[in-house]
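One structure is given below, represented as structure tokens, and several questions about it will come after.
Here the complex is missing one protein chain, while the rest keep their positions.
Coming up: chain A.
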Amino acid sequence: MSQPVQTYTPQAFHRQAHEALENPQIRANFRKAMDGLMGKRRKAFDDWDLETLRELGANIRLRALSKLPDLLEQLEANCEANGIRVHWAENGEQACELITEICQRHGASSVIKGKSMVSEEMHLNAHLEKAGIDALESDLGEYLVQLNEQTPSHIIMPAIHLNTGEISDIMHERTGTERTTDVDAMTAAARAQLRERFMTADVGVSGVNFAVAETGTLCLVENEGNGRLTTTAPPVHIAVTGIEKVVEHLADVPPLYALLTRSATGQHVTTYFNMISSPRKADEHDGPEEVHLVLVDSGRSRVYQDDELLDTLRCIRCGACMNHCPVYTRVGGHTYGTTYPGPIGAILMPHLMGLEATKDLPSASSLCGACGEVCPVKIPIPDLLVRLRREAVGDGVGNVPGAGVKRSRKEVAAWKSWQWLATHPGAWRGATLVAGSFRALAPSHLGPWTQYRSAPKPAKTSLHTLIKRHRKEKGE
């Protein structure tokens, strides 16, 4: 049976994590998928000087961000010169309204969508539905997730939480497709179901992987051809993206593309790489008559104001951080309850939703550093997780909405006591001495720790004392 419809929220992270951990199917699906993806990535970079390439990728992104306001203006000017109409949205709500208006102006009732996480971020489909416009996801994973009334559990592979049997069930229940374990047959069925909609859709909505400022080009990376159909078959194409996706030069794209596909799926190239630079020209046979670009801020310019948090915006959305995250691998994407799950979600979502809603996400990491190690643009994810923890427990003066939300007197007092002890060496030595003397009385149950592990016992003698004895024995 397919999974029942469920809504996930970041506030319920603990409960959702518990449910995921107790669900052997989810555990197995994610473990298998993430092991596969990690292996593919490793292989894809085999013959590459990965560190040099990552350094290059990081520098391209940093250079673009350092000139972000100028590059956005340049992008707008060049897009407009190419005939692409550019719109600015301060938040998701505004972006949804802009897109709805464009649809309504064309009397659209049917929208076909290429994969776009920004559209997920602003709940575009629900917004369009309210306006009586039917939006259909055309990326296979997104299509399945939409059929199952779920949200993506991974930013690159939206239906990675489902296995073949579950997908067969969903397609059977929602579209009447014969139950089968033949992946090709299921893909063919979905393809047939989608094909019709490409031809009849009034508007195509897509995301953008890289927006090139110097040429006004929108780059779209995909494997299924659905992106190309979405952006060429309907008479109107609306591309929607976050303001951070801009790069300066066309020459910046190949290194980022090389990093993106290898980091994401271990591919050397994707099946399709689309470069959209204008609507259909007079002498062209196909392509949309109108192309729009909607640039969404949604808190990004606030992130931009902070020299450290700024690094969050380097992200090229490859998903490698989640593929390598031991927490994500165990709890899956839905547990995070946010559009972007995993490590990148934990450092990005607090800016989009505020720390009040997302306060459990930055702490949901052992800071093992696997995410930072594989990030193709070298985002110091662990450092940013620590920064957000600091914002959450701090005095509320910070660049993140909801700063100070986790501050508790009890915890502050505990750390202050620890500080006092650790800055008074005499007292510290006394404390270790006392702990050692009374070790028999040490509790064997320490709350959450002893749920899964035996309690550590204080040693009889501290290292301080052992070394003193050792020196005496040596006659020092």
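Just so we're on the same page, contacts are C-beta pairs under 8 Å (C-beta built on N, C-alpha and C of every residue); 3 or more make two chains touch, one makes a residue touch a chain; residues count from 1.
We adopt the following convention: contacts and distances are computed from a predicted model.
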Choices "Oxidoreductase", "ABC transmembrane type-1 domain-containing protein", "ABC transporter permease" or "Decaprenylphospho-beta-D-erythro-pentofuranosid-2-ulose 2-reductase" - which one is the UniProt name of the chain not shown: "Oxidoreductase"
Candidates A:G36, A:G165 or A:G369 - the one touching the absent chain: A:G369
Sole contact to the chain not displayed, among A:L53, A:A185 or A:L421: A:L421
Hidden partner interface residues of chain A, rising order: 14, 17-18, 21, 51, 326-327, 330-331, 363-370, 372-373, 386, 388-394, 412, 415-416, 418-419, 421-423, 425, 428-429, 432, 435-436, 447-459, 461-467, 470
